[in-house]
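Here you go, one structure.
Complex shown without one protein chain; remaining protein chains in place.
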Amino acid sequence: MNPVQRLIGWEGLLLALLAVIVAVNISYSPYFLGVENIVNLFQLSIEKIIVALVMTLVIISGEIDLSVASVMGLAACVLAWLYPMGVPMPLALLAALASGVLCGLFNGFWIAYVGLPSLAVTLAGLIGYRGVARILVEDRSIGNYPAWFNAIGQEELVGPLTISILVFVVLFVIVAIVLHRSGLGRLIYVIGNSPAAARYSGVKVRRVKMALFVASGFVSALAGLLYAARLGSVRGDMAQGFELDIITMVLLGGVSIFGGSGNFLGVGLSILVILSLRNGMGLANITGNTQTSVIGALLILSVLLPNMAQLIRNKWKGSET
Amino acid sequence: ADAPPPGKELNMVLLPKFLGIAVFDQAHQGAEEAAKELQNPAKLQFLGPTPENSVAGQIEIVTNAATQGVNAIMISNNSGDQIVPAAKAAHDKGIKVVTWDSPIPSAEGEDVFVAQVDFTETGKVMADMALNILGADGGKLAILSASPDAANQNAWNKAFQDILKNDPKYAKLQIVDLVYGDDQSEKSYNQALALVDKHPDLQLIMAPTSVGIVAAAKAMQDEKLCDKIKVSGLGDPTEMGGYAKNGCAPQFALWSFVDLGYLAYYTAYALATGSLKAEEGAEFKAGRLGDYKITKDPTREKGLRILMGPFSVYTKDNLPQ
Amino acid sequence: MRWLQRHVRPEQVRELSLLILIIVAVIIFGSLISGYYTARTFNRIASSVAIITVVAAGQTLVVLTRNIDLSVGSIVGFTAYFTGMIVAANNGLPAIVVVLIAIGMGMAMGIVNGVIVAWGGVPSIIVTLGTLAIYRGLLIDYSGAKTITTESLPKWLVDLPTTELFYIGSIDMRAIVVIAIAVVIVFQLATSLLAFFRRFYAIGSNPDAAALIGLPAQRMVFTAFVLSGALSGLAGFMTLARFGNITVVAAQGLELQSVAAVVVGGVNIFGGSGTIFGAMLGAVMIGTLEQSLFRLGISEFWRDAVLGLLILLAVASDAVILNRLRALWARSGMTLVDKPATLPTTGEATR
Partner (left out) sequence: MAAGRLVDGRPPDAGLPPVLEMSDIAKRFGATQALEAVSLTLRPGEVHALLGENGAGKSTLIKIMTGVYQPDRGEIRLAGQPVTIGSAAEAQRHGIAAIYQEPLLFPDLNVAENIFISHQGRGAVNNWRKMFRDAADILAALGVSLDVRSPARGLTLAAQQSVEIAKAISLNVRVLIMDEPTASLSAHEVAQLFKLVRDLRQKGVAILFVSHRMEEVFEIADTVTVFRDGRLISTRPRAEVTPQSAIADMVGREVGLLKARPAVAKGDTILSVRNLSREGVFRDVSFDINRGEVLGFAGLIGAGRTDVGLALFGIEPASSGSIMLNGKEISVRSPGEAMAHGIAYVSEDRRQLGLSLPMSIAANISLPVLRRFLTRLGLIRTGEERKTAEAFRKRLAIRTPDVDLAVGKLSGGNQQKVMLSKWLNTHPRLLILDEPTRGIDVGAKAEVHAMIGELAAEGIGILMISSDMPEVLAMSDRVLVMREGRQMGIFSREEATQERVMTAAMGQQEDAAA
């Protein structure tokens, strides 16, 4: 299958899936199409899908960042730690973002310059950064931020849209262009496909990877702050376990875990699929564990079914793959 | 005080911390019982998140419930103040928000908290059990709590620590450590053992969590330490019976979660029908449990509460058959 | 150097370095913690590491084939819970049957993973991310939120974790620990001696070549997942025995722990190299740190931070060492022997 066919195949599938889910949701729940609900549908997972955008780049480059959720938590906790000490809010926010960048640099250093597998490094990060977050806030739950900060996460800004949602939209467009139109995007694919060849072509592989992890750290921190703004208070366990959901979104989008392939249309669609599915099940009063099971099954089937179809087609064409 | 009018069709949601924990299912039974008594034709929704996704899950469920415009939500809050925006939103839409088992610390977005017992009372009960076990000349004890993020746990521990500090009666009881088992048997078990290693002269492990207390008891039994180190705290008699008998846990306390669910339902129903106003001094009759009164919550300045009580302290002699 | 090369293979060097790291760690902790060198400390670490070790052994097999099994945590929890339920219902069951039930359950779930990965051609991380959620979901659904309690279990099972099988000096070897060690020994031998198991390395090392020489890649991958499932099942049984009280959150997060153990243990996450023994060392390393840091009196809240850092250092130090050695190995790898007697005959042909 050439890339074009594959693209149509995969995104087509997701699109069909999305159509079905939306149809079912509409028929089941009168509330689904309500503006309020649509906004909530995004709001409830907005931080995850923001991080999913950068995660896409990281995975296509053949790496992975398991530490994103912990970085989200850490950034929020840095804020929660500084603000009560009387540090002015803007400074506290900058510091929080900086902490994300630092985590990114740290990951990037070990992965790009020392050459450790990202899975190992960011696994350590997953544990370690969460630990630092814990050190900062311990068992406290810290709230009472300035109203304008909470507004960022909660108030509707343009029509019914919150700042978080706008951030997501803008980021989506930017990252999509970077990946599919820019030189950097090209390099990301090449590195994902054949790192050695990239190096032998004078590509600054290390710098690109470093850049990706820093971006990942920064955006995760940003998302963490948006999360804090949305919930209005911060605890040590913030965003714990989000990494799996985020990776699920990216992989369901048809991005190869081995790097080198995948595209943004797919990720966009998979985000819509997962969010509307969750929301639909929520409105149908389906409880948490069933929801996660269904999404788990969906994740598997969405790759399994096309493969099966392909396999059968070949069997019956009698030719090898 | 008069009972709420039966037979009203009210959509109500019962929301536990997360699914799969025995005590919450007992609360569910109680609520169902109340629902039958009050002849509410609408089905009671028992919706919960999965353990690993508790905070985000609870927020999501509350938000969806608001979207569906249910009449009342009963929350055992696991999200500290992070649930506030969601709860507020629901409350602003005229939905009655009742918390039970674990309240919203700031009490924002909450009508009333149905308290199983008085939290300072809890501290006292824990102190008394400790005193009874360790005797007049006291000794060293450590707290094995659930997660650092559980509001009610933290409140209890604080009350416990305060009373030991301030009341000369308990002067000889010394708290040497506070650790968390995250309501996971394995972690609690290992934590208990670790405590033993770290404090050679430890005499009592106080675990105000139904998961933690059994794990601790099992650990002491396995290590044949029961005669040296006792276990106490808040535990489910059906799980703890054995340890009460064999002396590993001579005393522990709990309230009836069935009654708690029952009372929570009555409260929410009464509020939703308007027969009960969420204000200090308001009274109503909750079926078989009799009359209750809404009072200020001493542990939360803005909060209102209904106090269920009482504690039942269990020993090997009064275990339920 | 030459001698070393003859007798030690790179991945063994990797393990040696890790072993040294552990020893150093123990010495440091020993000097900081009074009464550290006791049978008790050993018991603590050993029995807390036992379960994760068994899981990590299965994880290693999977990782060798360039796959990963993130569902192990859910499998362990699932088997622990339902095995518990079954024994609770009929206390009379002979031990061996109980163990087989647990292993069988795990195997079944491993088979599901394996079939989908091997023949469905779905990347393992996707499959097991899915089954991670599904198995746990099923557990919550069918548990009816009951807790398995020590009460309901037969005595032999409750006592198993503390039964001492034999003694080495003052150290008593407990059943759980012995099971783990047995698993490690069996699979270590198998993976180094049996052609069948060597194929795991081949497939992970170069799938294309494996296909060209006709190794049944799909069957091998399938086998790896089944074994991982079975071992998780066994771990489930061990969990039931050790903790007695099983809730639906049992063994949550074990997947990451096992991956951590495997990674620290020097198993190449991209397949092809690493050993069961290494994975065990990885588990021991982490277990030692966790236990000892607590004993050191490091605050609850500091532990994870320190742990994360130490894991990273473990990986880094051993990777650096290994790269050096790899280079050395490669360099002196080949020497083409000169045979002046047979000067190239191609000469004639070109004239």
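Going by the order they are written in, the chains are A, B and C; count residues from 1 in each one.
FYI, contacts are C-beta pairs under 8 Å (C-beta built on N, C-alpha and C of every residue); 3 or more make two chains touch, one makes a residue touch a chain.
Treat the numbers as computed from the prediction; the structure is a model and nothing was measured.
Peer 1: Omitted chain: which shown chains does it touch?
Peer 2: A, C
Peer 1: Given the contact definition stated above, which residue among C:G204, C:G229, C:G265 or C:G308 touches the chain not shown here?
Peer 2: C:G204
Peer 1: Consider the whole complex, including the chain that is not shown, and state which of C:Y37, C:Y142 or C:F196 touches that chain.
Peer 2: Spelled out, the listed residue whose C-beta touches the missing chain is C:F196.
Peer 1: Quickly run down the residues of chain A that touch the omitted chain.
Peer 2: 2, 177, 181-184, 186-187, 189-190, 193-194, 196-204, 260-261, 318-320
Peer 1: Touching the absent chain: which residues on chain C qualify?
Peer 2: Contacting residues on chain C, toward the hidden partner: 5-6, 9-10, 192-196, 198-199, 201-202, 204-206, 208-216, 268, 272-273, 326-327, 329-340, 342-350.
One rule holds in what follows: only the chains that are shown with their structure count from here on.
Peer 1: Farthest chain from chain A, comparing Cα centres?
Peer 2: It is B whose centre lies farthest from that of chain A.
Peer 1: Just give me the whole-number Å value for how far the CA centre of chain A lies from that of chain C.
Peer 2: 29
Peer 1: Report the inter-centroid distance (CA atoms only) between chain A and chain B in whole Å.
Peer 2: 35
Peer 1: Could you check chain A for residues that touch two or more other chains and list them?
Peer 2: 134, 138, 236, 289, 292
Peer 1: Which chain B residues sit where two or more other chains touch them?
Peer 2: In chain B, 19-20, 50, 52, 148, 180 touch at least two other chains.
Peer 1: In their complex, what parts of chain C are in touch with chain B?
Peer 2: Residue list for chain C touching chain B: 35, 40-41, 44, 48, 136-137, 139-140, 143-147, 149-151, 161-162, 239, 242-253, 291, 294-295, 297, 300-301.
Peer 1: Sort out for me which residues of chain B touch chain A in the complex.
Peer 2: The contact residues of chain B facing chain A are 18-20, 45-50, 52-53, 55-57, 59-61, 63-64, 67-68, 79-82, 84-85, 105-106, 147-149, 151, 154, 180.
Peer 1: In the complex of these two chains, what residues of chain B are touching chain C?
Peer 2: Spelled out, the residues of chain B in touch with chain C are 19-22, 24-25, 50-52, 148, 178-180, 183-186, 189-190, 193-194, 197-198, 200, 211, 214-215, 218, 221-224, 238-239, 241-242.
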